[in-house]
Each structure stands twice: as C-alpha cells, then as structure tokens.
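Of the protein chains in this complex, one is absent; all others appear in place.
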Amino acid sequence: MANNYGNRPSISPTTIVVAAVYLLVSVIGINWFTTFIPGIFPPQASAESKSVDELFFILMIVGGIVFFLIQGMLLISVIAFRARGGDTSDGPTYHGNMALEIVWTIIPALVVVFLAVVSFNVWSQNSAPKANVNMVNGASVPINVIGARYAWTHTYETGRLTPNGDPIIINSGANLHTYIGQNVDLSLQTQDVIHSYWVPAMRVKQDLLPGDPRQGGRPTELRFTPVRIEGVAYPTEYPIVCAELCGDGHGRMRGAVIVYEDEAQFLEQFFEPAIHAILNPPADPVLRGEVEIQNYICNSCHVLDSLGWTGLTGPPLNGIAERAGERVPGQSAEEYIANSIWNSGAFRVPGYDQQMAAFGPDVVDAANVMTPEQLYSIVAYLCTIGEQSDCDMENSVTAIPDAIRTVFSMEVDITFGMSDDAATDDGASGAGAVEEAAESNTQDESA
Amino acid sequence: MTTYTERAEKQKTSDQRAAAIRLKNNRLGMNIFQVSWIMAFVALIVVNWQLRFNYSQWPPAGVPPFDLILPSVATLALLISSALVVQALKILRRGLAAAFLVKWRLAIGLGALFLAVIVYEFLNVSDAAMATQYGNTFRLMTGFHFVHALAILAIMCRVYQEANQGKYSGDEHDSWAVEGAAKLWYFVTFAWMLFYLVLYWIR
Partner (left out) sequence: MATIAVPLGGAQARQEVQAVRRPALSEYLRWSVDHKIIGVQYGVTSLLFFIIGGALAMGIRLELWTPELDLMVSGAAYNSLFTMHGTIMIFLFIIPMWAAYGNFVVPLQLGAKDMAFPWLNAFAFWLIPPAGVVMLLGYFVSPAEAGWTSYPPLSTLFSGDGQTLWALGAHLLGLSSILGSINFIVTILNMRPPEMTIWRMPLLCWAVLATSIIAVMATPFLAGALTLLLLDRMTGTTFFDAAGGGDVLLWQNIFWFYSHPAVYIMVLPGMGVLSEVLSIHSRKPVFGYRMVGLSSMAIAIVGFTVWAHHMFTSLQPELRIPFMITTMIIAVPTGIKMFSWLGTIWGGKIRFTSAMLFALGFMSMFVIGGITGVMLAALPFDIHVHDTYFVVSHFHFVLFGGSVFAIYAALYHWFPKITGRMMDETLGRIHFVFTYLGFLITFFPMHIVGMLGMPRRVAVYDPAFTDFNRLISFAAFVLGFSTFIVLYNIVRSYFHGPIASANPWRALTLEWATTSPPPPTNFHDDPIPYEDPYGYGTEAASAYIEAIDMAFDRRDPAPSGAD
C-alpha cells in the first residue's frame, strides 16, 4: 500500500483550470441570481421596502459567494479527488493548517459583523419614529387596527364631533386607506389570540399581542410610508395578510391597503364621504342601519356576506331575520335582535362562547355606545337579512320601538322620520347609496 | 442455548472493575442531573420574573406580602436538615451506623417539618394574592418544589429503613444509595434557597 505520509494534497493544472472556469461561472451566476430579485419580491410600495430590498441584495451577494464557494469546492473535490478505478490506497495524512483555519474563522466573522452593521442601519432607519404621522388635513388622525379571529378592523379617530357631541370614528373594515407619502403609524390590538399584521408590499410585519383589558390591552405599533410606483393607476390595493397562526380561518384573515395618489384623492374618495355618511345618516331606518352597523366592530366577529364580513368568532348574521323569531320562546324577532345587541349576554347561541360586549344603555366605553335610535336602525337593517323575515317589517316603524320598549322598558325617541321619498332602493349599495340617502335626508330636514 | 440478552448479562457481571466504574459513573451522573434539573427551577424563576413586569409594583397593589416568619423557620429547618445529612454521611463513612441513624432520622424529621409548613403556606394564600400572579406563581413554585421534596424525602425514608436493617457498611461502594439520597437532598435545599430568595426577599 502506498505510503502517503506527510504528503501535501497536490493540485494539478487541471484543477486550476477547473477552478478558474468555476470562478467565472460563479461571478456570472451571482450576477444572474441578482437579476431575479425584483421578480421574487412583491411591489416596492413603501419607503421601507426599498431599504429592505437593498439589504436583501447584499445578503444575496454574500450568500451567493458562500454558496458558490462551497458548492464549487465540493464539485472540484468530487471530480478531482475521486478514487479512480481500482485505487485502494489512502489519501495523504494531512492533519490541518493553522493559518488556513484562522483565515476561515476570521473572514466569516468579519462578514457577519458587516452584515450585522448593515442590517442595524436599515433597521434603525425603518423603525425610527416619524414626525407628522397619519396626517389628514393637517391633523394627525390616530388609526387603530383590531385583529380578531378572523378579520381585520381599521378605525380612524377623526377628532371631529357630531352635532350631538359624539366623536366621529370611521370604521373602514378590513381595509386600510392611506395615500402616497402619508407616514402611517398604526396602533394594533387583538381581541383574542396573537395575530400578525403583514403587508408584503410594504415589507412590514408586527404581531398583535393580547394584553390585560383592564390596562388598555397591549397595543403594538407598525409604521410605514407608502411611495409611488411608476406605472400604477391609483388608487391601488395591496393585500394585508395574517401571518401568525390564529386558528381555523387563519388563511382567510385578509384585508387590503388602499393607497390613494395623494391626500386630495384620499379625502375626496374615502375620508370625506365616510364622515359625511356618519353626519348625515339616511332617513330610512334600514339604510341608516346599514351605515350604523359598520361603525361598530361587529365585522370582527360575525359573517355577513352582504357587507363582506368574515369574522368567525360569533354566530353568522347571514339569514338572521329568518331565525330570530325562534330563538327565545315568547320573544318576537325584533325583541330578540334588539336584546342580543344591547344585552348580548341574555341569550347565548349554542356552540358559541359569550364574548360579545353589551352595547346597551349603561355602556360607558365610547366605542360601544349605541343610542336607542342607532339600535332601532340596526335592528331594522338586520330584520332585512334573510330570504324571508320573521320581523314585522310592514310595521317596523312601530314594531321595533315597541320591541325596544318591552325588553328594556325604555322610550325610543325617533328623530328620523319615515319620509316617503327617502331612498329605499334595495339594489343600491355602497358609498353611492349612502351618499344619496344622506342627501335626501338633509333635504327632508330643511323642508 | 442461552439468549443474546442472557449472555450479555452474564459476561458483564464478571467484570472486575465494574464496581469502581459504577461509583464514578453514579457520582458524575448525579452531578449532571443536579445541574440539569436545577434549570427547571430556574425556568420557574424566569416565569416569576417576567410576570412581575406586568405589574407596576410587586406584590401587586392591594395584595399583602407573604408573611416571612413561618417560611423562614421552615427554611432554617431545611438548612439544618441538610447539614445533618452532611454529618450523617461522614459518620457512616467512619462506620458508626447507630450514630448515622440518629442524625438521618433527625434530618428526615426536619425535612417533614419544612414540608408541613410549605403545605400550610400553599393552602393559605390569600384570595387577593390568588387573583394576581403573585399568588399564582407562588403556588406554582412552592408546589413544584414540594413534589420534588416529597419524592426525595420518601427516598430518604427508604434509605433509613434499609440502613436500619444494616444494609450499608461504611464502604463508599456499598453505600451509594445513602450518598445519592443525600445529594438529592442537597439539591432540594439548594433549589429551595433560590425560591426562598425570589419569593420572599426580592421585591
């Protein structure tokens, strides 16, 4: 048997050629890799996304070098150092080389220090608090996000008041509305388990952590600033995804960030109409109810197809009017629905836990306050949800206030009349219909 | 024809060095077990610490702090018990079986006293404390410690029984069970000292 003791591994000319070719291939390869980068990211829709992508570019180059280095050495080894036919001898007895070992300890150490510094810079840039957040019309409008199994809810605290002195809070459901250049700063809260608010196009993600409700929960913060992407027609939409396993509907817990071209477009298409709708509720109780119910966070727990709600924590509201009359013996459909909202603990739907807050007359929490008129209109609206209704729809003007009176022994002071020319066109829906109804309402009052 | 396992057994017992190696192994094994399992107690200390930060003060507002006197007496009893175990082991090595039994019995007695106090404390956490993590973590930690202490006290009792029958000579190979029980008891004492500090003193 050949004695190779003390021999150093020899490098043949072929090996050098192979190595040189390989080096060339890797340079081209890494270059080629990086051309794919834009294709493997979602659009760069925020200022943050730019720096994250740049960081990835650096990671990709460093990773590419390590990748090609290791794979290349492997490839060369298996080609150059394979035992050729019938060779049963051993290799050289070579135990190591201190200098080499130091080199391959120091260089990776320097590389990771470099990566850490670059990452740190990007991080401090992206996470730094910004001045002038959530600016709308020159004022900062706090935006709250509520996560619940399995729906997102966004609310805007406009800071304005209704003529009655109630704060105006816009609820835009699963969608966040913002505009290019707005420094968005979200306050995130969960109602149940951990969720994670992820907007891939913005490269931001933050978990929502359950906190002690007595101490105001455990709000977390998320910041980003949308930027313009050339060639995109605004307003445009980017998905919001829930990234933390939260249960059965985790995969369906989605929403959208709607980015407007500028503040003017944002005000015109989203903000002002929304406020207008709140200030000018439609005269028809059903239409008004449709608006009112969206100002509460019912969507985070209930399914209601006509409004696009997907919450699964509470019983679905689809077809509620068909069932309401049979739930509690002796309670009419109107009574049942009213009771379930104002006094939600009164009857628990089988299969669900008692989790819903009561919205009744004694509520102090501003977000849950519901006046008798609001209750009336919401009941009227829910009475229309279903193929046929158990409610006394013909006579809802008296039946529903009567119902409220019987279950809560409370007078319902109806300040909105049933005008004949109020828009009652069922087909119309969305902002347009709301707008229309609001207008007719104003006319009524002035008349 | 003997089976594979049977042959294995027979050949192993014939080994001369076996006893010495076994003792060495037992000692090292015991040390590693102690270092390892103390981490479970450390984990509970971490629990206690992290939960504290959810309160602006500790004990939380409106919760009276635990009474110190009784637990301190119990801690003292446990420490003395441990010291007695140290002495008992030394005495046994010198071959004084009767004196060993006296010390060991006393150690068990003090250990039992300690446990009785802990049970009393466990059962008498105020409702106000139980409404907060102050009481919750207290029961968690004392309960967890209690389970270990009780099991090891049982081992000490068993050792006492066997020593009473004259099973252990002063030779360290024969009396590993005594040494092992003693080391487990030190472990209980050490773990309790950590808990005692965290539960009663660090506010």
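By written order: A and B. Residues from 1 in each chain.
Methods note: a residue touches a chain if its C-beta (ideal position, glycine included) is under 8 Å from a C-beta of that chain, and two chains touch if they have at least 3 such contacts.
It should be emphasised that the depicted structure is a prediction, and the values quoted were computed from it without experimental measurement.
Novice: Among A:His250, A:His276, A:Arg323 or A:Arg405, exactly one should touch the missing chain; which is it?
Specialist: A:His250
Novice: For the chain left out of this view, which of A:Lys205, A:His276 or A:Arg327 touches it?
Specialist: A:Lys205
Novice: Which of these touches the unseen chain: A:Val18, A:Met135, A:Val227 or A:Val241?
Specialist: Answering carefully, the residue with contact to the hidden chain is A:Val241.
Novice: Could you tell me which of A:Pro108, A:Gly308 or A:Gly345 touches the chain that is not displayed?
Specialist: A:Pro108
Novice: For chain A, enumerate the residues touching the unshown chain of the complex.
Specialist: Interface with the chain not displayed, on the chain A side: 1, 3-5, 7-10, 40-42, 48, 51-52, 55-56, 59, 63, 66-67, 70-71, 73-74, 77-78, 81-97, 100-101, 104-105, 108-109, 111-112, 115-116, 118-120, 122-123, 126-127, 192-194, 196, 198, 200-201, 203-207, 209-213, 217-218, 239, 241-252.
Novice: In terms of residues, what is the contact footprint of the unshown chain on chain B?
Specialist: Output for chain B: 3-5, 7-8, 11-12, 15, 21, 24-25, 28-29, 32-33, 35-40, 42-44, 46-47, 50-51, 54-55, 60, 132-133, 136-137, 140, 144.
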